[in-house]
Structures are given as structure tokens and as C-alpha cells.
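Below you'll find the structure I mean.
For this view, one protein chain was removed and the others were kept in their places.
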Amino acid sequence: MTCMQDLSKSKGATTLERPSWWEERAPQIRELKFTLYLLRQSPLVVVGFALIGLFIGVAIFAPWIAPYGPEQRFWQLPQQPPSWQFLFGTDTTGGDIFSRVIWGARLDLVIALTVVASAIVIGSVLGAVSGFLGRAYDEILMRITDVFLAFPALILAMAVAAALGRNLTNLTIALIVVWWPTYARLIRGQVLAEKERLYVDAARAVGASPRRIIFRHVLPNSIFPIIVQATLDLGGVILTAAGLSFIGFGAGAGVAEWGLMIADGRSYLFQSPWIATFPGLAILFSSLGLNLVGDGLRDVLDPRLRR
Amino acid sequence: MKETPLTENILEVKSLKKHFPIRGGVLGRAVDYVYAVDGVDFSVKTGETVGLVGESGCGKTTVGRCILRLTEPTDGDIMFEGRNIVDLKPSEMIKVRAKMQIVFQDPYASLNPRWTIKDIVGEPLLLNKIAKGETLRRRVLDLLTLVGLSEDHMNRFPHEFSGGQRQRIGVARALASTPDLIVLDEPTSSLDVSVQAQTLNLLKTLQANLKLTYLFISHNLSVIKHMSDRIAVMYLGKIVELGSRDELFEKQLHPYTQALFMAIPIPDPAYHRRRVVLKGDVPSPVNPPSGCRFHPRCPIAIEKCSKVEPELIEHDSPGHVAACHLAGQQI
Partner (left out) sequence: MPEAILKIRGLKTYFYTYAGIVRALEGIDLDIYKGETIGLVGETGCGKSVTSLSIMRLVPDPPGRIVGGEIIFKGEDLLKKSEDEMQSIRGSQITMVFQDPMTFVNPVLTVGDQVSEVITLHQDLAREAVETKIDEIQDKIVQIDPSSPDRQRLMERVKELEAMREHPPKASRGEIKKAALHRTIDVLKLVQLPDPEKVVKQYPHELSGGMRQRVIIAMALSCNPDLLIADEPTTSLDVTIQAQILALLSELKKKIGASILIITHDMGIVAETCDRVGVMYAGNIVEISETKALFKKPLHPYTQGLLRAIPKLHEDIKNLEIIPGSVPNLIHPPSGCRFHPRCPFRMDICDKEFPPLLEVDPGHSVACYLYPEKKR
């Protein structure tokens, strides 16, 4: 101890000032800038970002953008074609499709974020512990995820939603049930790979406990694939939620949900195509944007390509 | 300064064995074993550098890892500063770990790519409750200065550094808890020649100034020669020869040691020497040969060599041991 202090004094240690918050985060900021630069390179990804931006912007600013409320009905003006008063026309009950699409964006964004966030949290914890502990715990968890993954997503979601009852909360729960195994598997795979890495040994050599190793060392290195998967899944959830509502398992009648709106407009596809088309386009563009960005992130975040 | 240690031998390894099970079948039973380390004995005096040299599969890295209990030994005793550490509980081990550190071979893989240098070098300080917060920053800076890095390196990620710099960071981390013994596992194998020279000089300086003991593991005999006081040669899980550096370089007793010396390319075209090139491949430690493990490749093997395993005993000078029935004979 004293030896080292002597040495540093003789070498003239610099006096330290506590760095600002910005300076502390400088390396992460540099990383972010580099990532954004890489993302900018692909025109498709830029388009994707624009679409997502539009989606989120519309969702956030819905109360200010939408000319009418989601429940507002102009009973006397059903199935009106698009006009200045009703930009996307009206549906069978006289609701303004333009407003309802905007309100639907908000709804779907909330559902998508809730589902993906919950799935990540549940899946990560289970997957990380399973991967790290290995052996029996791992086997059991893997068989459980096998069961869940054996069902096609839509069927499983339908089953859960049907069992719980038809409303949006239950729809969300059903989707979480469908989605968490993917993250458990993903994280488990990452943890299995990372725990063999040398820096984990180094951490053990300096005395880190297993819990510290999982949460402070391994998990932070496993997030890149999660980011990619999450982005893609946001799009997937929107599609599935719409699909379920279309069949009748999600949103209750009258709620401004894109899938439901398509269902309503299905029978009138040739008479009043706008009823189904605009919500359909909304689903298309939002999940397309998420997919493009997700793909772009997958390419960019691949550690081999970065250096 | 450091307190005089209680023992003259800071490390004693006795009959160390590590057998890795190879699992097969539905239930994952052990169908075979990799006899990575199969009975290794040696000791390290306080303040010296012992070099452990051998080719891939000889078990030298496993020995290093067992000493730190990064890998649990299958059998044997490890006496560190007079105390057997093999059966210590994790809570007791952490105090031992502060005194015994390791520098890994791959300077990139051994640093967490998402942690800054300050966090990496500071972790041992945190875990051993030596410092935190502002004091920790200061200590980390001291350590970095010690290895020739500076303040602006603290807040960066490992990938922003060259191989040589990363290895220095590894050394700084190893020094953080003021250890007495450092195991160096091929610390310069992935570095360029000039960077290697800088790193080796740094290690020597640190050893002198901080009174460190080194266990230097490498496959590069020239580097081992430069750094070590005593050298142990390993083959297929066992030590085949052990002696002081001068003795070993003066006369190699074991045929494998002789072949190893002859195999290394000498950077001097005018230097002429006998070459005997060993035939065959480095064997796998799964099914070691009977008797002396080296006998299938040994140019001077006799019948006894395939039947009776030779013991590691002295043959001429004290302290210079070899495990060979024909020790001293030239191949």
C-alpha cells in the first residue's frame, strides 16, 4: 500500500476534479453517435425511422391532432367518402376514420410497449437465471418455453384472450404470455455464451459474486440482440393485436383499434373501401417502419461489424 | 512497506489434479475424462518468478486457473501463504483473492467491453472495500499511472485501446488489490514484438518495486527465459522437468525439453545447432499414453518407457529434477 503511494507521488499524480455528468457519459455518447452514423448509411433505415417518428408523434399528439374524439359519432353521416370535413371518410356508425386512426395509434403504441416491456422483463430474469445456473433449472425452463413456443402465436393469444374475456387488458395479457418465451430464450442464449467469456473469469478472479456477475457484467453485454428483437416485436405485436381484434378477441365494439376498424369495414370493402383501407395502411406503415429499423439495428449492432 | 510474509514459499502446489468430465448420453454421464492436470507438484518462493512452459494441451493454463480456484481442482492441495485454500468457502476466498491475482492472455476478451476502464480497474477496489467514490478515482488513476497510462484513458471503453494498452489495463486491475502473487497467463502472446518488450520490462519493474511474486505461464521459451528464475516444463498434464533457468539452459535432462529447445526458431541465421524434429502430433489429454506420456514421440524411448511412469527426481544438481528413465541423455 505505502509502496504504491510513494511511487505515485514521485511520478507526480495529477489533482482530480470531479468530472461533469456529460464527461462521465462521454464514451457512451460516442458510441451512440457512431451507431447513429451507421444507421444513417442505409436509406431504408432512415425511411423506417421516419415512419416510426410519424407513428409516435401521432400517438403522442393525438389529442391535438385529431379533429374529433374517438367516441364521437355522426350518426346521420355514416359511410361518407373522404372529404374536407372527414379526411378519411366515416365508418358505418358515423365515426371519423381520420380521428379514429390517430387515436388508434395511441392505443396500439401503448399496447405494443406494454407487451414488449413486460415480456422483456419477465423473459430476461427467467432466462438469465436459467442460463447462469444451468443444469436442472435450465432444463425445466427450457421445456416450459418449449410448450409456449409450440403454439402458433395467434392461436395461443386467442386461447388466452378467450379464456380471460374480451377486453383490451386481457388482450395485452394474452400477448405478454405469447411473447415472453422468446426473450427468455434469447437472453438465456446470450448468457450461456457470455458466461464463458474471459471477462467473467476476470470478475470472478477479483471476487465478484455470481449475482453481481449476472446483472452487472453479463446482462449489459446481452442487450444488443434484445434491442433488435424488441424493435421487430413492437411491429409484430401491433400486427397480432390488430389480428386478434379483427377476429373479435381484443378490443370491445366501438373502441378505436385498427384491427377492429378493419373488421368493421370488411363487409363494405367495395362500397366504402376507405373504412378498412386507412386503418390497414396505418398498420402497414407502423409495423413496416419498426421492421426496417429493427433490421437496420441488427446489422449495425453486430459487434463484428462495428470495429 | 509490505510485511514480511510468514512463509518462504508463498505458493506450494501438491499433487494437483484436474480432470474434466466429458459428458455423453441422455443423462449426461461422464463417459471419459480429459486429464488436463494429472499430478503436479511445485513451489514458488516469495519474490521469485517461476516460469511454466509447455505446448497446447499440457495443462499449464489449467494449473494457473486452479491455483486461483477459477477452476475447482479435482484433487490436491494448494498452499498459499501457508494456508490450504482448496476447501475455503467463498466468503473466505475473497480475502485470499485480494492477495492473488491473474493477468489473462487475451487482453480484449478479459475486459468487459461495456465497462469503462475506471470501472474495470476500480472493481477490485470496490469488492475488497478498499476505496469508493472519489478515493476510488484517485486510486484508479494511481494504478493507471503505474502502468504508463493517463487520466484521459479512464473514461473510455476497452475497444478504444491497442492490444498493448489493454494488457496494461489488465495489469493495473491485477495490481489494484495489492496482491502478493500474480499469475501471468501468456500475457504477451498476442502482442507485437516491440509492445511485448515494453510489457515485459514493465512487469519486471513492477516486480522489483512492489515486491511481487510471479507465476509466468507461456509457450514461448525465449520470453520465459527472459523473465524466470526457475522454469518448469509441462507435458500432457505433468511436469517433466524443473530447475533454475541457468541450469535448464545449460543442460536439458528430459528429451522433451531438449526437443522444445531445438524447435524454437532462433533469430540468427549464423547460429548453428542440432535439430531433431519431433514426429507426430501433440497428443490429446483424453487418453494419455501408458507409462511415460512422452514415449510415443520420444526419439530415445526404450521398452521401459511405455510401461513404467518415471518419477520427477533429481539427477545431477540439487533442485534440478526431471521425470525420465534416461534423464540426461541427448536425443
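By letter and in written order, the chains are A and B; residue numbering begins at 1 in each of them.
The definition used in the following text is that contacts are C-beta pairs under 8 Å (C-beta built on N, C-alpha and C of every residue); 3 or more make two chains touch, one makes a residue touch a chain.
From a predicted model like this one, the values you see are computed outputs, not experimental measurements.
Residue B:K204 is the one among B:K99, B:K204, B:K251 or B:H315 that touches the chain missing from this view. If you put the hidden chain back, the residue from B:M93, B:I130, B:V282 or B:I300 that touches it is B:V282. With the whole complex as reference, residues 55-56, 162-164, 192-198, 200-201, 204, 219, 221-223, 225-226, 259-271, 273, 275, 277-279, 281-282 of subunit B touch the missing chain.
The rule is simple: only the chains that are shown with their structure count from here on.
Centres computed as Cα averages put subunit A at a distance of 47 Å from subunit B. Taken together, the subunit A residues at the contact with subunit B in this complex read 1-5, 7-8, 11, 13-14, 16, 18-19, 23-24, 26-27, 31, 197-199, 201-209, 217, 220-221, 303, 307. Subunit B makes touch with subunit A in their complex at residues 1-2, 65, 68, 70, 90, 93-94, 97-98, 101-102, 104, 106, 109-116, 123-124, 127-128, 134, 137-138, 141-143, 145-146, 151, 155-157, 159-160, 170, 173, 175-178, 209-211.
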